[in-house]
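Pasting a structure here, questions to come.
A single protein chain has been omitted; all remaining protein chains appear in their positions.
Just so it is clear, A and B label the chains in written order, and each chain counts residues from 1 on its own.
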Amino acid sequence: MNKLRLYFAISSVIFLFVLAISPLKDFFSEWKGYQHEYNGMIKEMPQRIKPAEIGIKQIWVRKLDKVDRCNTCHLGLEEKALAGAKEPFRTHPHIYHNLEEFGCTTCHEGQGPATSYKESIGKVEYWDKPIFPREYMEASCGKCHKEQLVRQAPILSLGRKLIEEYNCVGCHKLEGYQRQWVPSLNGIGSKVNRPWLVNWLKNPKAYFSTTKMPNFQFSDEEVNILADFLMTLTSFPNNATLEPLPSQLVQVSGSRKTAMEELGSTRLREARCISCHPINGKGGYVATDLGKVASKVKQEWLYNYIKNPKHLQPNVEMPRFRFNENELAGVVAYMKSEYVDFDMAEPSAHTPDPQFYEKGLALVKKYNCSGCHELGNMKSYGELGPELSYVGSKKMYEIDFGQSGIDQSLSLYLFTKLKSPHIFSSKMKMPNYELGDEEAQAIVVALLGNTNEPIPEELIIRQKPVSTYAPQGEFGKLVNDLACFGCHTMFGHGRVVGTDLTLEASMAKREWIEHYFKVPYSLRPILTERMPNLFLSDDEIKTLVDYMEKVFIGDSLAIDITMNETTIAKGKLLYNERYACYACHQINGKGGFVGPPLDKVASRLQPGWIFHWLKNPQAYKPQSIEPNNNLTDQEAEALTAYLMTLH
Amino acid sequence: MDKDFKAEENSDAKKAPKRLAFIKTRTAARVKSEEEEMVMTFPNLVVKEIIAFQVMVIVLVLISLFVNAPLEWIANPDHTPNPAKAPWYFLGLQELLHYFPPVVGGVILPTLTVIALIAIPYFKINLKKDGMWKEHPRQTLTGFLIFVGIVSLILLLFRVYAMLVPTIMISAIMLIPYVSRREGGIVGWLGTRPLSWWVMTWFVIIAVVLTTIGTLFRGPEWRWTWPWQGIY
Partner (left out) sequence: MKKLLHQLYRSQVWRSIFRHGLPESNRTRAEAVFYNFFLHVHPTKVRKRSVIFSYTWGLGGLSFGLFIVLVATGALLMLYYRPSAPQAYWDMKDLQFVVSSGQFLRNMHRWAAHAMVAVVFLHMLRVFYTGAYRPPKEFNWVIGVILLVTTILLSYTGYLLPWDQLSFWGISVGTNMIRAMPLGLGEKVSFLLLGGNIVGENALVRFYVLHCFIIPVAAIMLMVIHFWRVRKDGGV
């Protein structure tokens, strides 16, 4: 009986004790420790900072219906005085968004509701969105900012640009990206030499180091079959045919040949082909390398192509230079003699597979060549690879990591997949783009922003609809023939290699524009992409400038400037003293090299343009680095008056 | 055989407790009143109950302090985990589904089990506590062998080795008292086990084996995996 009492006593004591453990654990929780530490820390500081009330704190992000409790421990997020404090108390660096409205995990990821370090970081089992490392942070911007260019997120913007440039939408379903123009394969058999094609298929970057064409890692057998198949594609789009080479190009020899080549060399330089085409890696970036082009393409094709590019490659953005027959022959002859690949590996002899056509067609379908290249009537479908619209919300259990042995994280998976596409399974068809670490990282950032989180429509900033501006009439024909959109933007349409022409007539004077077409000198000597000389006739120039004066004009930009001694003197003073414009601009050989020289600015620019530009440069050219000095109207007018004296 | 004693049947439980006894030897029926030693409920029983409850709670608390209840990803109807498992007490059933068509494994067998369990006290066979080989051993053996043979054949047909092996082992043990007929020791004790005891033991062993296999030895696609290859 007494024994029973003893057992009863013991078990009762233990019973009460174990029941107290869990409340005690709560009492001494991690977050309380941080809050006490914070209160202790701010007491020592000279500034008066409001101490934290002990208790769990949270931000309820109403629009996204989620709760973040990070501020339970991160107590100094909005205390300016704590910029140098240790974590977790440090001030948050400048935030573009209101903390109360967006919370923390909207940008940082991690497990918002958690109240312990380990759980909130989110690197725990069954939580697939651990906190973003710094280099992937910008992915979160992409959740709402769906425009191509997000100014404060350079990595994200780069990633989006790369996704577009590499034409990922050729194989993957992904909203918001334009398909890129890629040379048509129709007629390739009449265009290239087979040895070049074999080498190209094996490793495109060996020929052109910055090509967007990826390495498909074909086997030698596949390369031969594909080359044989592609060489059968001899007819061009729209039933175009090749004109025979002119007689002066075929029969010429000796000193006449040298003279012809010299003419070609001069025209080639004047036409500034190098603005778009690199030559052995040096030069522009928008078009293919010409350094070894004579070994790549047949001479007949080259002659026909330069004569009328869009005839053989509709939609190509190459201007039709106004060469006469002699000049044309010279250019082709020069290229033929100069741009040869002397080291090109001769492919080993082979006998074509008797079924090469069927097998080649099967390979073309398997690797989805028509995803990028036009090829007969083959559909270009974007569903060979997995859809990427919500790739940022992929769960770990949806991913097959294979035998790769990498850490199970989505960002690392995507990065590894981009760098070595076949690592997770040898059956994968994705080609190798041979991306650098930074490029791959940028693409991952852009992809991670594609989530299926329920974000209310009012928070999403969409890409502005693509401009469909297409000029008509004589001007339109010229713009198409000269491929102006390949470098210039007009009313939101076109590339931004050169200037935006939308307000050109408000900006520049007619005489200057006309002169510029004839002698396209460089405003900024440091640029590589310079306006080519298109050898236009006076009539053509008149058509162009007439149209520009009617259309490329902003009515509100024209103003009258009072030119008198006082304003000019005041403007000069502002130029030299107050705003020190010479730090970037040159006048009479004095000043910096960042901006264009202002020597003859009065004969180039309209006064109204200068005035408005000075008031707010970014309004006209968002990426301009010209500072916005918040000039008053009087200051801008004075500066304009001064600049208008520089003829 | 003449009956010496006729059981009285009366629906009034108060007057005639429904306790049947077959007294075979020629002795006068008499009620033996047992004088059992009694103790006070308080504190003897009550305190023990409280201690038992406390110990149980202590064990539970200690487990709960150190082992967290699982919580996986949020439910996703679009993604079936591989394998998708029911809670552990249904894994025996799920294992059955692996062998038999769903109607048999998911409906008929569990229903039969519950009915059999309910029927146990109403089975005449339970009333005599005799060992199964006590009376008519030869006929019993024939029936037993035919039954075991049919069951084994069905199990073999469906390749249910997880059930076949325990069935054959238990049948073999059941046959030991028939062969040896020793009175004492384990064999003697086995000899006194009635048929219902064997059936229940068979059921429990099968249930434990199937549940263990389902819990520890089944991986993706319900393939056989060893516990050290990962428990799914």
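Note that a contact is a pair of C-beta atoms (placed from the backbone, for glycine too) under 8 Å apart; a residue touches a chain by one contact, two chains touch by 3 or more.
All of these numbers come straight from a predicted model, not from anything done at the bench.
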Of A:Glu37, A:Glu119, A:Glu300 or A:Asp341, the residue in touch with the unshown chain: A:Glu119
Contacting the left-out chain in the complete assembly, out of B:Gly106, B:Pro137, B:Gly188 or B:Gly219: B:Gly106
Chain B residues that touch the omitted chain in the full complex: 13, 17-20, 36-46, 48-49, 52-53, 56-57, 60-61, 63-65, 67-77, 79-81, 84-90, 93-94, 97, 101-103, 105-107, 114, 117-118, 120-122, 126-127, 129, 197, 200, 204
Positions on chain A contacted by the hidden chain, ascending: 22-23, 25-26, 56, 69, 111, 113-116, 119, 126, 397
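In the analysis below, only the chains that are shown with their structure count from here on.
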Between chain B and chain A, distance of the C-alpha-averaged centres to the nearest whole Å: 71
Contacting residues of chain B [partner chain A, same complex]: 43-44, 47-48, 50-51, 54-55, 57-58, 61-62, 64-65, 71-73, 76, 79, 81
Contacting residues of chain A [partner chain B, same complex]: 1, 4-5, 7-8, 11-12, 14-15, 18-19, 21-22, 25, 126, 128, 395, 397-398
